[in-house]
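With one protein chain held back, the other chains of the complex are shown just where they sit.
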Amino acid sequence: METLINIILLTFLAIIAIAITRIRHLLVTVVLTGMFSLLSASLLVSMDAVDVAFTEAAVGAGISTLLFLSVLALTSTEELAGNRKFSSIAFILVSITGAILIYGTLDIPKFGDPSAPVHHHIAERFIYESPDEIGVPNMVTSVLASYRGYDTLGETTVILTAGIGVLLLLGRGKQDKETD
Amino acid sequence: MEHHLVLRVIAKFIIPMILLFAFYVQFHGDYGPGGGFQAGVIFAAGFILHALIFGLDHTRKVLPPVVLRVTGALGLLLYLGTGLAGILLGGNYLDYNVFAADPISGQHLGILLIEMGVGITVASVMLSLFYIFAQP
Amino acid sequence: MNHVVDILSWSCLLAGAFFLLIGVIGLLRFPDFFTRLHAASVIETLGSLLIVTGLALQAEQALVIVKLILLIVFIMFTSPTAAHALAKAALHGKLEPVTSTEDNN
Amino acid sequence: MNKIPHALSLGISLALLWLLLSGHYTVLLLALGLGSVLLVVYLGRRMDVIDHEGHPIHLKFKPTLFYWVWLLKEIIIANIDVSRRILSLRSDISPTVVKVKSSQKTTVGRVIYANSITLTPGTVSMSIDDDLILVHALSAEGAAALDEGKMDRHISMIEEDY
Partner (left out) sequence: MFAAAMIAILLAMFMSLCRALLGPTLYDRLLAVNVLGTITVLFIAVFGFLTGRPEFLDIGLAYALINFIATIAVLKFFEYRDMGRATEEELDI
């Protein structure tokens, strides 16, 4: 049942992705992106990645559409009509790359395979020791905040630096206006 | 004269709930899905709704951009400070076991503190980004 | 007793699924935006209400029931607001509702 | 206008919401909840969202409860009606735009009226202009039923005179 749901949701995602690439009107693209976010949150829930799904829900519903729209307000709502001619060289190149990538996936362990190497490195220790060592019911939090505390520190730093970067790029002229 | 009446009244009603829900997500990351990042984004979303309905100028008065810049850095400092406190109390960097008599409550306290740091930083950065982009 | 609750919850779930499907059929079938709004509100009111009720009858913890009730209350507050905003904006965007009668102002 | 009662009542309802959501009643989490509620009330006051509009404590309690039950009944009836129209082979709709008079004296009353109209399928409120609500109805019968003003009277009843 869950596999079936995953496949159906992935199909929906693919349909929307194709539509987004075909549509020129950028407002429509933003709306469809919102739809993509809703469906991928559903997919993440059905794949049992609840914390990631929560992030997707919060960011997709609260922030990302807003930021897209604000960017559109600064630029334009219509995509420029670029070169849309069919190019056979590009097509062949893309097909070969795609075929290589698909060939590469053959060596990857099956989806959800419990004997995959990644599940035997350190995850086992986290899963079995976490209730005794950390004592927090949500294991994602104990991994994120305690076992992988350095990672999360790095991520938070990245968020702050990214924010500072945007503020430096876009905030300059406005800062002056503010102090006037 | 008062045009978006429905939006205004419902926003007044729902904004406090969004903010409280953000705090709920922040402090219950230990027990269910959620944590600092999600909470920060939801908190920012509450303020964004306020800016959409009542105007950016009003929101900027409630939470000035300068304050956001300070709190954004403070959140990260809280994280870093929690790590340093581990060293000062005789453990390793970001080792929470030494915060309390037994490791479990020490871990609990440490996780609470760093999640708070993450939440403050994320909320501040998200709102700053929105302010910058939305300013006409 | 248990069977009664089960049957009740199953019929709620089935009825909810039924109204959900009717709503989206209306969303596809109706001729213009304003009439589609009505079809959408079938999903947002009775469809979600019945499904959430069906789930609440199956829940074992009180906390889950409380959260389901909060869920439906929030939906009941936000969805008409969004629908109203949509209708208002469509009207503002010079989208003329198709009406069957001529004298409507 | 005095806003203290509104802030107090908002604080109490937010605390209730926290207790309902939380499910963990340890000292630490209750203290954090109290802090959160106080912070939200403070922010709400700064945001100007705490007043008779955002937190209508002037509504009468018993009629409000009665109104919710009545509205639920109306929603179910309207849903069945709209579903019948969706499923009928030759589309049985006659979209109509009408202006409905609202007799509520406060903005909150009007918003409740407009949202109730939207919440019952078959009618959508499109804009509010003083005491006139522009409504799009799926069928002429639905518009006529709304024009009778039964819902309007129900909502006016839950408004306290003030």
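When the chains are written out, they are named A, B, C and D in that same order, and each has its own residue count from 1.
We take it that contacts are C-beta pairs under 8 Å (C-beta built on N, C-alpha and C of every residue); 3 or more make two chains touch, one makes a residue touch a chain.
All of these numbers come straight from a predicted model, not from anything done at the bench.
For the options B:A45, B:L76, B:L94 or B:I111, the residue in contact with the chain missing from this view is B:A45.
With the whole complex as reference, residues 9-10, 13-14, 16-18, 20-21, 23-25, 27-28, 33, 36-37, 40, 43-44, 47-48, 51-52, 54-55, 58-59, 61, 64, 67-68, 70-71, 74-75, 78-79, 81-83, 85-86, 88-93, 95 of chain C touch the missing chain. Chain B residues in contact with the hidden partner, per the touch definition given at the top, are 2-4, 7-8, 14, 17-18, 21, 25, 28, 32-34, 38, 42, 45-46, 48-49, 51-58, 130, 133-136.
Residues touching the missing chain, restricted to chain A, are 1-2, 5, 8-9, 12, 15-16, 19, 27-28, 30-32, 34-35, 38-39, 41-42, 45-46, 50, 53-54, 57-58, 61-62, 65-66, 69-70, 72-73 (touch as defined at the top).
We take it that only the chains that are shown with their structure count from here on.
Interface comparison, C-D against B-C: more C-beta pairs in contact at C-D. Taking each chain's centre as the average of its CA atoms, chain B and chain C sit 33 Å apart.
With centres defined as mean CA coordinates, chain D is found 30 Å away from chain B.
Multi-chain contact residues of chain C, defined as those touching 2 or more other chains: 77, 81, 84, 88. In chain B, the residues that touch at least two other chains are 6, 10, 13, 17, 31.
Interface residues of chain B, counted against chain A in their complex, comprise 25, 29-35, 37-38, 41-42, 44-45, 48, 65, 69, 72-73, 75-76, 79-80, 83, 94, 96, 103-104, 107-108, 110-111, 114-115, 117-118, 121-122, 124-126, 128-130, 132-135. Per the touch definition, chain C reaches chain B in the complex via residues 74, 77-78, 81, 84-85, 88.
Residues of chain D that touch chain C in their complex: 17, 20-21, 23, 75-76, 79, 82-83, 86-87, 91, 93-99, 114-116, 118-127, 134, 136, 138, 140.
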